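Before we start, here is the structure in question, set down as structure tokens.
Only one protein chain is missing; all other protein chains are in place.
We just call them A, B and C in the order they show up, numbering each chain from 1.
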Amino acid sequence: MIRTTILGATGYVGAELLRLIAAHGNIEVAHLCGDSESGKPLSAVFPHLALAYPNRDVVRWDSAMLADSDLVLAALPHGASQRLAPEILASGIRFVDLGADFRLDTPRDYAQWYGEAHAAPDLLDTFVYGIPELNRSAIAGAQAVAAAGCFPTAAILALAPLVRAGLIDPASIVVDAASGVTGAGKAPKPETHFDTVDENFAAYGLLTHRHTAEMDMVLGGPVLFTPHLAPMNRGILATCYATACGDGDPLAILADAYADEPFVHVSDTPPSTKWVMGSNAAHVTARRCERTGRILAIAAIDNLGKGAAGQMIQCANIMFGLDENAGLSTIGVWP
Amino acid sequence: MIRTTILGATGYVGAELLRLIAAHGNIEVAHLCGDSESGKPLSAVFPHLALAYPNRDVVRWDSAMLADSDLVLAALPHGASQRLAPEILASGIRFVDLGADFRLDTPRDYAQWYGEAHAAPDLLDTFVYGIPELNRSAIAGAQAVAAAGCFPTAAILALAPLVRAGLIDPASIVVDAASGVTGAGKAPKPETHFDTVDENFAAYGLLTHRHTAEMDMVLGGPVLFTPHLAPMNRGILATCYATACGDGDPLAILADAYADEPFVHVSDTPPSTKWVMGSNAAHVTARRCERTGRILAIAAIDNLGKGAAGQMIQCANIMFGLDENAGLSTIGVWP
Amino acid sequence: MIRTTILGATGYVGAELLRLIAAHGNIEVAHLCGDSESGKPLSAVFPHLALAYPNRDVVRWDSAMLADSDLVLAALPHGASQRLAPEILASGIRFVDLGADFRLDTPRDYAQWYGEAHAAPDLLDTFVYGIPELNRSAIAGAQAVAAAGCFPTAAILALAPLVRAGLIDPASIVVDAASGVTGAGKAPKPETHFDTVDENFAAYGLLTHRHTAEMDMVLGGPVLFTPHLAPMNRGILATCYATACGDGDPLAILADAYADEPFVHVSDTPPSTKWVMGSNAAHVTARRCERTGRILAIAAIDNLGKGAAGQMIQCANIMFGLDENAGLSTIGVWP
Partner (left out) sequence: MIRTTILGATGYVGAELLRLIAAHGNIEVAHLCGDSESGKPLSAVFPHLALAYPNRDVVRWDSAMLADSDLVLAALPHGASQRLAPEILASGIRFVDLGADFRLDTPRDYAQWYGEAHAAPDLLDTFVYGIPELNRSAIAGAQAVAAAGCFPTAAILALAPLVRAGLIDPASIVVDAASGVTGAGKAPKPETHFDTVDENFAAYGLLTHRHTAEMDMVLGGPVLFTPHLAPMNRGILATCYATACGDGDPLAILADAYADEPFVHVSDTPPSTKWVMGSNAAHVTARRCERTGRILAIAAIDNLGKGAAGQMIQCANIMFGLDENAGLSTIGVWP
């Protein structure tokens, strides 16, 4: 059994990691770290985990935990893991980080989008950008993976094969996406109060959302990205537009690119976020608009699944040479 | 009192018209027509109207009703009103139609987007396209108004002043919009079953939605329009993108265009559909993206309010020289 | 025009009062008080009110405001109004309070359920319990009204005529009710975070909810009351059970009791909270269960309408001799 320590275990991604690991035959939980709720029984923080994880407590992170861990899974606010990474990596164990800290290629990009100098710039090269459909072999050989952001995962799965095939002009990309509210985290805020969000649809982070940086890095760009908040718990739909450059069939290009992928479903039918809810699947489609000379490509994922915890487990499975599907499902909890 | 006959009174727009008219000091209901439920008490079809409209029955349309009506308000499936319009117009009374039949300029456009020849092409010129912020004086002098579609109303309010000012290239417009489920009507369908839609976000009508025709007609174009279904009852948010042509300030242009409009609120804050829920208000914003050279403009309306029944009443108020605000509110039922 | 000062103007009930007053021909807003957000433009706190209340600021309460006010409407946390009431009442103007402070008959009941001594016990007799269907004539002659709680309003409308008719045993009453999330107020909390509440149904306040005290006071009792939180913004449904004492027809008793009431709809059809959403209406039904010898009675209201702001305005209308319907609607915003 691979023993994993989870940092940020009391957040939404932490809860999802614990759900997935409970059904994973090869990974077990060594330590559950969550500083703000350390000392509490896990069942008090997450009653839905009470039967599966009886008698477990949330603890405070201590680097001594590295000694009996094979893997660290971190879901922390950005800025936190760049302070922890040197020690984790030095211990020689593997690390899958969901934070934004090690996703971008250069300290300059990090500083530009996150508004602060990077605290561990030398480690940026150690991390592989964690989308298996893009970087599977690099992930297999990596000690550290920076799992991609939720919006970029969706947009990149929809667009990267089209960029690679030269079918679209990267400088023309518009990504218009909607996310469920779990994307905003567990801390109560006026913006995520039920009565603010329920029966509401609105855009936010106009022109400045930080996930734009990952899209630019992978797709070229500059990408214009507009996130929206939809009144639902989970799910991201990225509806993407770009000027067509050639006359290939975008759907055929996607189907070809993902023919052997266990978690990507390509179809002519417009995808629904609900079809992937609770799963690690991505559903994608694309078509050409002859009237306007543009390509329309759409991807649906669960922001906590393929957009977070699922992708982390998928990366860990690859890093340890396990069955890539272990602990993961392609089936959404529908309806 | 202006006596109005409502066609399609048992649909969602019919219900909203009845709600608005109950608070309107100058319009009263002459006849409530709804063929599929004729003979039923209104309180059996719409229990929420029971106290306000006691002892009213739904009846079958009969053109003899024109004799004691001053106004017809029609919310029927497209195709229906082109068969009724000749007789209504010949009677000399005023007509506000929400159907798509008389919105487009030419029979050719209608045939192209609606897939059938127009049955009353000679009457197309009689109808004014019903967005008061665009055509107030023409509406004031008209016998017949074709109230705009819900998505076009939102997109046009966000973009028309920018096109008029030459700030954006009409051929570059992308309209990405989300609608509440009432936009799909009252008849039960698999696509609008609660369990299909709740906790789901998906695009539909890819590249072919008929409302594109109205956007092209008013904005130039060709517009690429993608509608989405959001898990909420009411509301449309249109997020619009276009290439910038000059260096004007898009927000200032909107503020200037709508300075005297009673129902349009211009703000730098991204609008929320919930702020306009149940009202006739439109909230709009816009800003320039220097990174990509594009303009982003967003509008929020209630699809049953400013996108349907509210706009119909606003048009009727103008046609009869009433206070334009009569029976209408700018205040959403929030939260 | 009656000039009103609103205390707690930046909460949900405050927002609803402002919406209702905007459509009220005889009441206007003198001062908008909200201590925590004083100094802000109202449009920044409530963008949905921007068009209706331009250029208004939220201010800090000052008793000098009583000089140019005819009415105070207060929607404050319990405990606050018992400190303000002496000065308001001494000024001679009218006062409608939504707080719990002056609803109960005795200081002892207040202390028992609210866990603290009452700060102004001598004023308890000055306040009439504010449910017009129960106490219309007393309200008409009162200087001060304590508008009823949301759950009690629903339960009492369903049950009071049955108790009065001797049809049910007060000691056998069970009230099982569900509320929309606005009932929990505007301050963000873990319990009202969208992701906690959405797609969830749960009971809370088991056996100890303070609104039980009002039910006991009016209905007899002791009442067993269980509130639940439903994943919706607004609405209360109270499903009430009691042992039948005689063989009267409960529906006929309700129909008779409310025959002349403008805001109560009695029907054999089980009521839906959505039918009254945004209105001041109450829909009630009742029937006898022969198998178990019990009476089942159900009421639906909007917790912010008939359960709060609507009832406050209805009381104020009665106190000032205005049309009882002024500013109020019986029509829910449906769907």
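Following the convention adopted for this analysis, a residue touches a chain if its C-beta (ideal position, glycine included) is under 8 Å from a C-beta of that chain, and two chains touch if they have at least 3 such contacts.
Fair warning: this is a prediction, and the values are worked out from it, not measured in the lab.
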If the full complex is used, which shown chains touch the chain that is missing here?
A, B, C
Among C:D57, C:D109, C:D176 or C:E261, which one touches the chain that has been omitted from the display?
C:D176
Given that one chain is not shown, which residue among B:M232, B:L251, B:I313 or B:I331 touches it?
B:M232
If the hidden chain were put back, which of B:G92, B:G115, B:G141 or B:P188 would touch it?
B:P188
Which is it among C:L89, C:M277 or C:M319 that touches the chain not included here?
C:M277
From the list C:A44, C:A90, C:A117 or C:A202, pick the residue that touches the absent chain.
C:A202
Hey, which chain A residues sit against the chain that's not shown?
12, 15, 18-19, 22-23, 46-52, 182, 198-199, 233-234, 262-263, 265, 267, 269, 271-272, 274-279, 281, 283, 329-335
For chain B, residues touching the missing partner are 12, 181-182, 186, 188-190, 192-199, 231-233
Those residues of chain C which, in the complete complex, touch the missing chain
171, 174, 176, 178, 180, 195-196, 198-204, 206-207, 222-224, 226, 228, 230-235, 237, 239, 241, 270-274, 277, 287, 289, 291-292, 294, 296, 298, 300, 335
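FYI, only the chains that are shown with their structure count from here on.
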Tell me, please, which chain's centre (mean of its C-alpha atoms) is farthest from the centre of chain B?
A
With contacts counted as C-beta pairs, which pair of chains has the highest total?
A-B
In angstrom, rounded to a whole number, how far apart do the mean CA points of chain A and chain B lie?
39
Geometric centre distance via CA averages, chain C-chain B, whole Å:
35
The distance between the C-alpha centres of chain A and chain C, rounded to whole Å, is 45
Would you pick out the residues of chain A that each touch at least 2 other chains?
195-196, 198-199, 231-233
